[in-house]
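Here the complex is missing one protein chain, while the rest keep their positions.
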Amino acid sequence: MKDELTQDQRSANLKGMGSSRKRVEDVRFTQGKGRYVDDIKLDGMLFGDFVRSPYAHARVTSINTEAAMAIPGVVAVLTAKDLEPLGLHWMPTLAGDKQMVLADGKVLFQGQEVAYVIANDRYAAADGVEAVEVEYEELPVIVNPFEALKSNVVLREDLEGQTEGAHGPRKHHNHIFTWEQGDKEGTEKVLEEADVVAEEMVYYHRTHPCPLETCGCVASMDKVTGKLTLYGTFQAPHAIRTVVSLISGIAEHNIRVVSPDIGGGFGNKVGAYAGYVCSVVASIVTGKPVKWVEDRMENLMTTAFARDYWMQGKIAATKEGKITGLWCHTTADHGGFDACADPTKFPAGFMNICTGSYDIPTAYLAVDGVYTNKAPGGVSYRCSFRVTEAAYFIERMIEVLAIELNMDAAELRRINFIKSDQFPYQSALGWEYDSGDYHRAWDQALNAVGYKELREEQAQRIEDFKAGKTRKLIGIGLTHFTEIVGAGPVKNCDILGLGMFDSCEIRIHPTGSAIARLGTISQGQGHATTFAQIIASEIGLPADDITLEEGDTDTAPYGLGTYGSRSTPVAGAATAMAARKIRAKAQMIAAYLLEVHDDDVEWDVDRFSVKGAPERFKTMKEIAFAAYNQAIPGLEPGLEAVSYYDPPNMTYPFGAYICVMEIDVDTGEHEIRSFYALDDCGTRINPMIIDGQVHGGCTEGYAIAMGQEIAYDEMGNCKSATLMDFFLPTAWETPTYTTDFAVTPSPHHPIGAKGVGESPNVGSVPCFSNAVHDAFRPFGLVQSHMPHDHWRIWKIAKDLGLHS
Amino acid sequence: MIPAGFEYHRPADIASALSLLQTHGDEARVIAGGHSLIPMMKLRMADLSHLIDLQDIDGLKGITIAEDIVSIGAMTTQNELITNDELSRRIPILREAALLIADPQVRYVGTVGGNVANGDPGNDMPGLMQCLGAVYTLEGPDGSRAVAARDFYEAAYFTAREDEEILTQITIPVPSMSGYAYEKQKRKIGDYATAAAAVMVGGGNASVAMTNLSDTPIYSAEASDALAKGDVDGCVAAALDAIDPQEDMRGPIAFKKHVAEVILRRAIAKAQERAA
């Protein structure tokens, strides 16, 4: 058969890496045929619903379930007393702490789970919740972490007298841990001797990932086989299975955890929640499947807040602006229980990436974790562990330093960037940055937006403003961020002792199609599309012929799941490595079929051909068939491979973002005039999907910077528990983004990819915030905390005397 | 977020609806579009056991436009208000304001009657109706009566409507003033006003009302008089004197007062420009 296609055509037919392949998931989703957890319906299924505490801190003096049990359809009501004999009234958290599943004597935050009502349908369950009578005795409430460290009110009575926590000594009964990195004395010395030191408190407020689908599960205990099946919105199904096994005592092989389609995660769906535990217990007790799906208020009030870091910073520099040292002390508000989802050895995540994109010779970071009467969580909201906080901190400190030096902030960044010939770069706080070219990206960005002209326009506007011709200011927000993603090397990254490798298993079918299974789980990132593209490029079978499966622990290889932008860096690498194992075997098969030595064939897009005689070849499809139909000496039949990939290092995607904002000083309203986002995530697998990730991440960043918060009053009441007050912008408010890219492949990753899902959130928050600050810089503003909603911007203007 | 149970009624005429209201007393509530009531029921903050759906009552529907008066049936949706071109030609501020309420889905079902009867200080129509000098028709067991929008609101969720009365119609005199503006600041689409102002001006007359700046809508005769005389500062001062905003997630009191002034001045400027 004569082959008429060119190499390029054959390559294009694969729809491999670099192609903007349309998503395979979308055929199902656009018709409403996705299968999310609330779509699961099992025979005889019951519904669970929680009685929750209206108080932020109170003793539970009595729970009366009689009236609830009398409601038709209510099957049972669980309280801590029922869970205690099973040892399940408390559960371990991912951070080495423990958390009440149902209130055990007292409650520590508003919305805490007090009792679990099980009923025939969700209406009866809700009626049951209404009817449970709980008596509380209110206790003093602490919502401020600085006060918590001074108060003699003991929040965690269960830990009283314990001076040692999971992460070292506890200094006070409301203190959780102190985590220190870098050179304290050295940094103090640099600060003392520096020409210039800028100092500021940078607060990154409490917010929430708020995916459009809330958390939920269906637990189904089959009493005959003894097998528990747990469907749920899990970003890490394998880890959930291990946790369920450890805390329930059910053998791990008797548990099947399935993550069906997930309606967004953004970190919300990493943790283990009381709803899961109660549903499992309820299914065991009733012998029936039990569904629990939280509503939006429950979601915002109880599962997985993010941020809430008070970051006191000092930055030292020479008169010329060369940074000589960075000091940071963070007070971290963890709420009532320490349920942060960080790798075990990193109680403040990778906050020590806070030297950012800059060559800072000396640095010191300390983080104190504190208990307060707020919800537990501390998840990574679309970012690697605490990287958003770190990026916000350094990008604010750079601006503060620029003010101190009376310098242009773009120039200050430029003279402090790590240079491209310094990679791999050892940071003062212990990381080895893999690759980057920050100067090139920065110049590309500044040129693209016309930075010089923007500054001229801004200067003119200030003149006009002072002359009373306008009430609008222009802010130019700059950010150059460096992420650290792809956790992570097993030697230093684990969650509950499970190393943070990931996995892929590929099986080629005789006709040359394939199935791949991964340890990760897509929540909208389009894994079924992009991972097939990696395989297509690696083994020369069309992506359209490759099925991808994730999320079922009975069939998928063990992996740590999808969060922290780790899927491409870790599972993507595992995919490439598994594919390469297949190609290696295919090479031997091809050589046998072509009757030449293994070394005499070479890879050519979708085939092996004889070196120097490209007309003699075997396509991957032919090889696949041969693997199943011929006895090949020295080779086992079949064509499949597994790879468990332990990354040698993290990857360090970076980007340059620039925002131009108009601000109305009288109403505090703003308008985003333009937003430019340049991302360098190394090798680009699917540019269409990357752009989509950037749009989405920037929109989350826009919301966080400009209005989104989880706010409490001094009684610990959550003031932002509905989507009226918790700011999610609509299509009307959301800006339009201009995306751009540069490519600096990761040298240690098999395909050079770094991951991009979270960069736009990390990069856009400081960018929007810096734009607000920049608008008011000429009038003397140094620092004002997010979110920059209307009244807070109004207050900046008022405090600067711009209203008189 | 599941409401408690209730008995459902769907009367075909006003008389049946009124008789249901009388039979069940304060256990009964009428429902129009449901987009204020159902959210309250889901939070179990509206206590009722009989729900009387007004959707089948033809007498509550339709917009009639006469020479100098417009009548709007209580069950007219906000979307019907927006898409009625003749109405928008005669009283353009209605469309301008209605487009600033909620989002498309809510406007398809939310009714004008429900919006003005609800008594939520956040609703935009009450202030607007006060500005326009609208009159509400209330039908009860003893027949019907007319109450001016300016006399209707007593406190948050408390109005001059008796429990057994139904608001059937809103009549608006076609304004002689040709300048109009409805200005509203909100955090996003779907949010209630941080501050909103309705202004009509022209031919030596003026009318000014404000929304969500007190526990009722605020119509100010003093402010209106001042503006009629062309005294903008006097108008603003009088209006600001009449408001009493509360702190919430939209911001502290001082901020709301400031925004109220800015929004009102903008509305005045726009209305005056249009009148010219």
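The first chain written gets the first letter, and so on, giving A and B; residue counts start at 1 in each chain.
What we mean here is this: contacts are C-beta pairs under 8 Å (C-beta built on N, C-alpha and C of every residue); 3 or more make two chains touch, one makes a residue touch a chain.
Throughout what follows, contacts and distances are computed from a predicted model.
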Per UniProt, the name of the complex member that is left out, chosen from "Methylamine utilization protein", "ABC transporter ATP-binding protein", "Diol dehydratase reactivase subunit alpha" or "Carbon monoxide dehydrogenase, small subunit": "Carbon monoxide dehydrogenase, small subunit"
Sole contact to the chain not displayed, among A:Tyr36, A:Phe423 or A:Phe779: A:Tyr36
Touch with the omitted chain, as defined above, among B:Gln55, B:Ser71, B:Ser88 or B:Ser178: B:Gln55
Per the touch definition above, residue among B:Val106, B:Ala237, B:Ala254 or B:Ala269 touching the missing chain: B:Val106
Residue among A:Asn152, A:Asn406, A:Thr736 or A:Ser804 that touches the chain left out of view: A:Thr736
Sites on chain B contacted by the missing partner chain, in the whole complex: 1-8, 10, 31, 34-35, 38-39, 41-42, 51, 53, 55, 79, 102-106, 108-109, 189-190
In chain A, positions touching the absent partner: 22-23, 25-36, 38-39, 41, 121-123, 210-214, 261-264, 266, 293, 295-297, 523-526, 688-689, 691-693, 695-700, 722-724, 728, 730-732, 734, 736-737
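By our rule, only the chains that are shown with their structure count from here on.
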Chain centre separation in whole Å, for chain B relative to chain A (CA means): 44
Of chain B, residues touching chain A in the complex: 1-2, 4-5, 44, 103, 185, 187-192, 194, 249-252, 255, 258-259, 262-263
Touch list for chain A against partner chain B, complex: 122-123, 126-127, 130, 295-297, 666-669, 707, 711, 719-720, 723-725, 727, 729-730, 732-733, 789-791, 794-795, 798, 803
